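The structure appears below as C-alpha cells.
For this view, one protein chain was removed and the others were kept in their places.
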Amino acid sequence: MADAPLLEVNDLSLDYGRGKSLFRALDHVSLEIHRGECLGLVGESGSGKSTLGKAILGLAQSVGGEIVFDGREIQRLPPPMRRRLAKDLQVIFQDPYGSLSPAMTIGRILAEPLRVGGMRYEQAKTAVGEMLERVSLPREWIDRYPSEFSGGQRQRIAIARALIRQPRLIVCDEPVSALDVTTQSTIIDLLIELQRETGVAYLFISHDLAVVRRICHRVAVLFKGQIVEQGGGEKMTTNPDHPYSKRLLMASPVADPTEQARRREAWLQVRTGQA
Amino acid sequence: MLKFTVKRLVSAVALMVFVATGTFFMAHKAIPDPVANLFGKVSFTAEQYEAKKAQLGLDQPILTQFWNWFRHLLTGDFGTTWVGAPTPIIKDLAVRLPVTLSIVILGLAVMAVLGAILGVLAGIRPGSWGDRMISASSVVFFAVPGFLVSIALLWVLAVKLGWFPVSGYIKPERDLLGWLRSITLPAVSLALGGVVMIAVQLRNAIVTANSSDYVRTLRARGLPPRAVALHLLRSAAPAAITIIALMFVSLLSGAVILESMFNMPGIGSATKDASQTGNIPMILALTVVSVLFVVIVNFLLDLVLGWINPKARIK
Amino acid sequence: MKRLTKAAAVCFAASASLAFGGCSPSDEAATPTNDDSGYSGPDHISITQSFSMNGWEIGQSGSAFAGTFYSAVYDPLYLIDGANEPYGVVAQDTEISEDGLTYTFNVRPGVVFTDGTELDAAGVVTNLEYLAAGFGTASTYAKVAGFAALDEDTVEMTLSSPDPVLLYNMGLGGSYLASPTALASPDYAEATAPSGSGPYVFDEAASLVPTDYVFTRNENHWEADRWPWSYLEIHVVQDFTGAGTAQNMLTAGDTNVMYASWRPGLEDDAEANGWEMVENYSAWDGVMIADRAGDVIEPLADPKVRLALNLVMDREARLAGATVDPGTYVTNQVFAKVDPDVESYPYDIEQAKALLAEAGYADGFSFDVPAGGYFDDTMALIAQEWAEVGVIANMVQLTPDVYNQQVFAGKWPVFAAKLQLYGNPMKTVQDYFTTGAMNNPFDSSAKDPVMTDLIAQFYEAGADTDAISKQINEHITAESWFGITAHTRDLYVLADGLTVKPVQGLYVPNFQQFLPDAK
Partner (left out) sequence: MSETVALATAEVLPAVQPAEARPQNRSVAFRFLTQPGGWIPLLLVLAILVLAFGAPLWGLQDPMHIDPRVADQAPSADHWLGTDSTGRDLWSRLVWGGQDAFRGAAIVLVVALILGVPTGLIAGYHGGLADGLLGWVSDVLMSLPSIIILLIVAGLTHQNADVLMAAMGVFMAPGYFRLTRSSTIAVRAEPYIDAARVAGISHTRIVFVHIWRVIAAPIVIQTAMTIGVALGMQAGLQILGVGDSQAPSWGGMMSSAMGSLRTNAWLIVPPAAMLGLVIAAFAIMGARLGEITGNRSEKAKHLTRAEKAELAGAAAARAAEATQPNQDLMVAVKGLKVTYATAKARVEVVHGVDLAVRKGEVLGLVGESGSGKSQSIFALLGLLAGNGYAEAEAIWVDGQNVLTLPAAKRRALLGRTIGYVPQEPISNLDPMYTIGHQLVEPMRKVLGMGKAEARAYALELLARVGIEDPARVMGLHPHEVSGGMAQRVLIAGAVAGHPKVIVADEPTTALDVTVQAEVLELLRELQREQGMALVIVTHNFGVVADIADTVTVMKDGLVVESGAVGSIFAHAADPYTRELIEASSKTPSRAALDEGGVGAGAPAKGGV
C-alpha cells in the first residue's frame, strides 16, 4: 500500500483522572491505516485499545500527539467540521443490546445518519431497505424494534448503520466479543465481504487472537498504553517477536489437544523463565 | 471515613446557613408590616406604633436586623417572641421540642420496626400472600394523607373505645404511661405511610440480594440459612435507611397538622400559629430548628450508611 | 333531639332581659343548699376552654378572655357580681363624692403576696399607676387624673370628669393587684409566673404552657377557708377537629367544667351524665355598620339605606337550621337588656327596595368587606341577602389576626362580628358609643348631634343612666346603627355537682363565681 495512509496516529498520549488518580491510558502511540486495509489492535483490558478507538472518533480528548485523517488533523476540528467528518468515520460497538436505541424502530435508527446528511425520512427509507438486505436482513423488518432481534442480528443492524453513508474508515470496538462462537464467524465474514466490496478500512479492536487472525491484514499489539509490536496478520498470530506478544499468543488456548499441550509447555517455560 | 465525615459536616453547615438566610429574607418580605398585626384587637396611637417598632428593632435597616439576628442565632439565642407574653423563644422551644420529638421519634421507631418486620417477611418469601398484600397496600397507604388516617384512628380508638386520650400532651415526668398514651395516636398516624414505604423498599432490596451471585456463592460454600440471612439484611439495610431519612422530613411536616388536631403544643402547631400572626422570630426559630433536626438525622444516617456499606465511603 | 318548647325559649329570653341570672335551667333542678361547712362538691375545679392567655402581666388583663387565669392568682380591688354590679374585694367602704370626681376606699388588711410583700395603700397606688398605663387596662382609667395614698390603708382616686363605668370596668378585670416589688423589677413583663396574692398559686412545674395550667392552694390567703378546692386546673383546647375534645375530657373525668357552644344532643348528654348546664348571653351576632357618617361608603350615611340593609335580613330563617342553638334570641338591639318597647325590624324585601329607591340607590351599590376571620359564614349569608336588593359586598380574604387588627383599627366600614353584650347598660354605652372606644372604630357618635348630646347627659354626675341609655337605644334603633340578627349564648357544662353564677361581660367566669356563696 504505497499511497498515503488514510489514517495516521502520531505519538498520541491520553490521560484519565487528575493528581493522585492520574492514569496514563495511551503513551506515545503511533500507527497507520491505509485504504481498504484492516488493522487489528490487540490487547488486554486496561491496555488502552478502546481509548485509542474513542480518541480517533473524537469521544476522548488526547493530551498530546496528532490524529491525521485523509491528510487533515481531526482532533481540534470545530463541531460543524467534526460533524461533517461523520460521513467518512464510523463506529461499531461491542454490546449488541446497548448499541441500538431501544425506543426507535431499526428503520429510524438506520435513517438517522442520512437525515443528518440532509435526507428526509421517506427518501432515506429506500437506502435503508437496501442496506438491510446487504447485511442479509429482510427489508420488511424496517418497522420493528431492536428488542425483537437476536444479538447477531443487532450487530448486523449496527454494521448497516455504520456503512449507510459509505464511510472510509470504521472503528470496530470488539464487535463480536459478546456473540456466540458460531455467530462470531458469520459476522466476521460479513465484515470481510463488505470491506472487499466497498474498500472501507477497519480499525479492528479485539482481545481474541483467533478472530484477529481471520480478519486483519496487519496486527498491532498494545500493552499498558504502548504499541509493543506491529506486523502482518500471519506472523503476528503464529510467531511474533516481542515477549508480550508471545505470551499473549501462548496464553490463548487452541481447540486442538495436541497443539494446545505443546503451547502450554511453551507457556510454562516462558512463565517460569520470567517468574 | 474521616474525610467523608468532614465533607458531610461542611455541606450540612452550608445548608443550615443557606436555609437560615433564605427564610429570614423571605419571612420579612412575606410580612412587610408585622408591627400592625401584633397589636391585636387593641387600637393604638401613632407613637405607640413607633415605640413598638423600635422595641422590636424593626426600624433598623434590614441588613443590620439580619446580622443581629444571625449573630444571636449562632449563640443559640432566637430572640423573644412577638406574640403573647414576651418570653425568650429558647424557653418556649424547650417546652415545645420534647412534644414534637416524642411524636416524631416514636413515629420513626414504629415506622422502622414495623417496616423492617413487614419488609423482611415479604422479602424472604416473595410472591407469598404477605408480599402481595404489602405491595398492593403500599399504593393505598401512600395515597391516603396522614391527617385522614389520624381522624379515623382518633374517632375509633380515642372517642369510641377510649383507649387513648382524645387530646393533650402529658409530660413524661408527670405520668410516663400517660405520656406514652398521649403520643401514640399522632405518632402512629404519621408513621403508617412510612411503614409501607420502608417495607416495600426493604422487600425489593432483599429480593434483589437473594437472587444475586454472591449469595448463591455463599450458599455454595454450605453457609447455613441463618448466616445467609444476615448477609441479605446487611445488603438490604442501606435502601431502608435512605427511606427513613426521607420519611423524617415528611414526619416533621405532618406534625404541623397533627399537633393542631391533637392539641399538642409542639413546634408544629406553633408554626401554624406563628405563620398566621406574622410572629417572625418564632417562624425563623421553628424553621431553623426543624431543618437542624433534618440535617442532623441525615448526617447520622449518612454515617451509618458509610459504616455499613464500604463502597459508600468514597462517595 | 328534644326541641325546647317555646315557653322554655321565652324563659331564656326573659332571663336575659331581667339580667338577674334567674330562670336559668339550673333553677328547675333545685341547687343543693350548701352552707359554709357542708360543702359537698369535688375537691378541684378543672375548666376546659378554648381561650388561651398572653402571660401574667396585670396590665393586659382587661380583655374578657383572661379573667379566669387572673382570678385564681390575683386579688382584685373590685369584681362584678351575677347582677352585673361591681362590689369591693380588696377595696372596702368605697365612697364616691357628690360631683363623682373623687373615689376613696380602704385597703383590706392581711393581703400578703407570694413574694412576702404586704399590701398597703402605697402598694395599691403603685398598682393603680401601673394599670393606668397598661396595654389592656389604660381605657378603664382614661378619666382618672391621679391616685393618692391618704394614709396607711386609704386610697383616693381623683377623676378629671365623671365616669359612671369606672368601678364596673375595674370589676371586669381592670383592677388585679400584683406585688409592688415585682412591678418595680424591669423584666416584670416577661415573668413566666405571677406574683399575686390570690387564693391559689400558679404551679409552673406541673403546668404545660400554653395548654395546661395548674394552681395549688395559697394557704395564707386572707379568706382561704372560703375556697373549698385543693387545686384548680385550666385546659386550653383549640377544638380543631370538633370531635368534642372537651366533652370527651368531661366524660372521661379529665375535666369537670366545660365552656361550650350549644349543639344538638348536648341536653341529653347532660341529663345522662348528671351535668348541670348554665347559660350566659355573652355576644350579639350579625354585622357592624360602623361607617354611619358615610365617610367611606357614602350611601351608608342615609338611615333609610341602613334600615333597608336590616330589612332584607331574614332573622327568623337563621333559627331554622338543625344545628342552630334554640337559645339564640332574635333581636336587633345591642343592649343586653332588650327593651320590649323598641320595635324590631321585620323581614320585608319590598319595603327595603322602596327605601333604597327613595334614598336614590334603586340599582344598589357595592363595597368591600373583610373575610378570613371566624365570621365568614355570617358575612356570606348577609352578603347573599343584600345582593337581592343590589347591594354587593365583596369579601376580601385576610388571615384571622390581620382581620381582627384591621377591623378595630377602623380600616373596614362594614364587617361581620360577634361582639360582647354587657349586662350593665353603662358599659354598653361606653364601649359602643364613646369616642376612642374599641367597638366604635368610626366614632359615629361625634358626627351625630343627637347622640353627642345624649352621651354628654349620660356622663353628668348623678345622671339617670338607665333612662338615658333607654333613649340612646331608641335613637340607634330608629337610625339603624347596627345590623344585629340575634343574641347568642355560651354554655357552661358542670359536672360533680359544681355550679356557677355567670357574669355577662366575661366569656368565661372568674373562679369567684364558682364559690358556693358566690354573689
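Just so it is clear, A, B and C label the chains in written order, and each chain counts residues from 1 on its own.
In this section, a residue touches a chain if its C-beta (ideal position, glycine included) is under 8 Å from a C-beta of that chain, and two chains touch if they have at least 3 such contacts.
In this text, all values refer to a predicted model and were calculated from it rather than measured experimentally.
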{"item": "Which displayed chains the hidden chain touches across the whole complex", "value": "A, B, C"}
{"item": "Sole residue of B:183, B:243 or B:264 that reaches the chain not shown, by the stated touch rule", "value": "B:243"}
{"item": "Sole contact to the chain not displayed, among A:91, A:131 or A:205", "value": "A:91"}
{"item": "Interface with the undisplayed chain - residues on subunit A", "value": "38, 44-45, 54, 57-59, 79, 82-87, 89-91, 93-95, 97-104, 112-113, 116, 145-147, 158, 161, 180-182, 184-186, 188-190, 192-193, 196, 207-210, 213-217, 232-234, 237-238, 247-248, 250-257, 259-260, 264, 267-268"}
{"item": "Where the missing chain touches subunit C, by residue", "value": "240-244, 247, 263-265, 317-324, 371-372, 376-377, 380-381, 384, 395, 397-400"}
{"item": "Sites on subunit B contacted by the missing partner chain, in the whole complex", "value": "11, 15, 18-19, 23, 26-27, 29-31, 125-128, 138-140, 142-148, 151, 155, 193, 197, 200-201, 204, 210-224, 227, 231, 234-235, 239, 242-243, 246-247, 249-250, 252-254, 256-257, 260, 271-272, 275-276, 278, 283, 286-287, 290-291, 294-295, 298, 308-311"}
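Note that in this section only the chains that are shown with their structure count from here on.
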{"item": "Intersection of contact partners for subunit B and subunit C", "value": "none"}
{"item": "For subunit B paired with subunit C, centre-to-centre distance based on mean C-alpha positions, whole Å", "value": "41"}
{"item": "Inter-centroid spacing, subunit B versus subunit A (mean Cα positions, whole Å)", "value": "55"}
{"item": "Between subunit A and subunit C, centroid-to-centroid distance (C-alpha), Å", "value": "93"}
{"item": "Touching two or more other chains - residue numbers and ranges from subunit B", "value": "none"}
{"item": "Complex contact set, residues of subunit B against subunit C", "value": "36-37, 39-44, 80, 83-88, 91, 95, 151, 154-155, 158-159, 162, 165-169, 171, 174, 260-261, 263-265, 276-278"}
{"item": "Residues on subunit C engaged by subunit B in the complex (per definition of touch)", "value": "52, 54-57, 63, 135-136, 189-190, 192, 206, 208-212, 235, 237-241, 243-245, 248-249, 252, 254, 399-402, 404-406, 408-410, 436, 438, 441"}
